[in-house]
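Provided herewith is a single structure, encoded as structure tokens, for subsequent inquiry.
The other protein chains are all here in position, but one chain of the complex has been omitted.
Up next, chain A:
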Amino acid sequence: MADDLFKALADPTRRTILDELTERSGQTLFEICSRLSMKHQLGISRQAVSQHLAVLEAAGLVEVRREGRYKFHDLNTAPLRQISERWPLPDPPGPEESTP
């Protein structure tokens, strides 16, 4: 599971897909392709985008939802928790006055 997660995050195009799904979750394949080509000037085929989505889905970062005749891709950031559980984040610095 962890290997799937790190593999999914290792690719810049897949990170861009996650950025776009962060902006709006629940996109069709067409919308994701449009965003990659029009906003990011990524010349990438629909088949290649599908393969990237399959890798993200295997890592649990993207969930595919069938709704009637349509298929939407939702973002799920829950698997990212594994990272901070394995390598905990430093405590956020508190306000000055409350520091003992």
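FYI, a contact is a pair of C-beta atoms (placed from the backbone, for glycine too) under 8 Å apart; a residue touches a chain by one contact, two chains touch by 3 or more; residues count from 1.
In this section, contacts and distances are computed from a predicted model.
Only one of "Urease accessory protein UreF", "Multicomponent Na+:H+ antiporter subunit E", "Glyoxalase/bleomycin resistance protein/dioxygenase" or "Peptidase M16 inactive domain protein" fits the UniProt record of the hidden chain, and that name is "Glyoxalase/bleomycin resistance protein/dioxygenase". Of A:Asp4, A:Glu31 or A:Glu63, it is A:Glu31 that touches the chain left out of the display.
Counting over the whole complex, chain A has residues 24, 27-31, 34-35, 38-39, 46, 69-72 touching the chain that is not drawn.
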